[in-house]
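Worksheet: the structure to be examined is printed underneath.
A single protein chain has been omitted from the complex, and every remaining protein chain is retained in its original position.
After this line comes chain A, so read on.
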């Protein structure tokens, strides 16, 4: 099937799950009111919000009172990491070199973080955090290359230092790894609507509000609750977790196929852990090609992919993730399969890729 554009950028944003669409439309009519009000419309909104919280808690195997809805994954990261840092008496944030920029910016906001190097696969070594660490920030899986991190093993040797786990890339697709004090996730990456994040705070964690308080239902997050979207996000998460074994296995096999096929193109670096990884994501870099030119050309051919390259004047530095791994930063392409991606679509992509690479290399005379 090659008719119509093929969307292969689910890690940037997964299309809305059908389960979320139905729930969202119904909840728009029933969940508009202020859930703190005592009137009937307010009680209806409150019921939907409590329901959303309960569904998320069950899907992630956490307690309902550990779940806070935020207005984005980024906001959940900022609140989560800075709140744990605030709760620690002193010290500095330590984070892996491949964290999402939301973590890096939050660490900079807190006065600067210390960085842990990663190996060629993008994985951090299991070791106690450096002395004077307030919080250890480690992602569940990497958003650019898919490699999972040894969260549970790190927690076991952390010596009481709390872990902040950014689970934005993996939530719904992989079980939450154990060992976190606070975790964050983002609904639009699992097929919920944009504008909903999850802040998960373990019962008993020393988390303190890092920003001005608000007087909402859940005092961990400021602002009026987006009840319809929270409920739709919960419905999508529940559906994704229920179909995870089947969808994940299919995506794993497709990604294996991509990794095998791409590795046969001359001068291509396939990046990230081939096994311990996100099920739906694969990244590779092609020597001698401008990554943005490759993305543009693939888009023209009907394939939507992302790139960590920065070969234009608009962004001066390439992906910090690829750089930390020692991976080639130019000619980079990230494929991430949405739930509906088919074998035919992936095969069609693999059929056009080698010629596209050759053609672009020819244009630059190599």
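In the analysis below, a contact is a pair of C-beta atoms (placed from the backbone, for glycine too) under 8 Å apart; a residue touches a chain by one contact, two chains touch by 3 or more; residues count from 1.
In this section, contacts and distances are computed from a predicted model.
The subunit not displayed here is recorded in UniProt as "Sulfurtransferase TusA family protein", chosen from "K+/H+ antiporter subunit F", "Sulfurtransferase TusA family protein", "Tripartite tricarboxylate transporter permease" or "Succinate dehydrogenase cytochrome b subunit". Among A:104, A:158, A:328 or A:341, the one in contact with the hidden chain is A:328.
Note that of A:194, A:287, A:301 or A:352, the residue touching the chain absent from this view is A:287.
Contact between chain A and the absent chain runs through residues 267, 269, 285, 287-290, 309-313, 316-318, 322-323, 326-331, 364-366.
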